[in-house]
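Pasting a structure below so you can have a look.
Removed: one protein chain of the complex. Kept in place: all other protein chains.
On to chain A.
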Amino acid sequence: MTETRRKVPGRRPAHLEMAGGKPKRQRIWEAIRTLKEFNLINCAHKADVDMDTTKTYLQTLERAGFIEDVSGKRGGHDEKRWQLARDIGMEAPRLTKEGKPVTQGMGTTNMWRVMRLTKGDFDYLEIARSASTPEHQVKPETARSYLKALHSAGYLDMVVAPQTKPAMKGGKTPARWRLLPYNRINSKKPGPRAPMIQRLKRVFDPNWAEVVFQEEADDE
């Protein structure tokens, strides 16, 4: 398999880098892992992220126990020195302000994961079923709208069109879909991070850090 990932020049060593587009928090986390011990200024500098964002995330990380204050100083965050206390690998911890894990987006993530590993075609009911876990149930309706958005954004192919079954009370068999090996719009390979549906029916792909689809641009 050839390397399909985009290389970003002038960054930290590749082994400490995630591939693809990087949110600010991810950059801060990578800076922390590289620096091991740091203060607000050199962390923000290393991550190339503004001070306010860095400070907020550092506070969150401290609350959740991922980093600890080693300066022993009281008071302002500008004075503190932290060190990495709990390394959980490349992926930045997703935390709320209170330091609790973020569960929002788990449904989308799980649906995307299931689609990526399904060998053949699928319908929305199957995706909802396989992507549901005891902690995160995925509603069939949620699956349906996610698939619809992914289709508009060029990720999916319709293998079988929906059919009406007049004999049946329920009425319809749903459309069957297939995840394309390359996106129809930009010919890129789908990545591990789930495409997100944003407001105004925009589809944003965090793997490529780009907006793949916007409803206004669609003529259908």
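Some notes on this structure:
One rule holds in what follows: a contact is a pair of C-beta atoms (placed from the backbone, for glycine too) under 8 Å apart; a residue touches a chain by one contact, two chains touch by 3 or more; residues count from 1.
Keep this in mind: contacts and distances are computed from a predicted model.
Comparing "Ferredoxin", "hydrogenase (acceptor)", "Anaerobic dimethyl sulfoxide reductase subunit C (Anchor subunit)" or "DNA transposition protein" against the UniProt entry of the hidden chain yields the protein name "DNA transposition protein". Summary of contacts with the chain left out: across A:R25, A:K55, A:K80 or A:R193, the touching residue is A:R193. Residue A:I88 is the one among A:I41, A:I88 or A:V102 that touches the chain not shown. Contact with the undisplayed chain is limited, among A:K36, A:K73 or A:K172, to A:K172.
If you put the hidden chain back, the residue from A:L117, A:A161 or A:L200 that touches it is A:L117.
The chain that is not drawn here is touched, among residues A:P23, A:G99 or A:P140, by A:P140.
Mapped onto chain A, the footprint of the missing chain covers residues 1, 3, 5, 7, 14-15, 17-20, 87-91, 110, 113-114, 117, 125, 128-135, 137-141, 165, 167-172, 191-193, 207.
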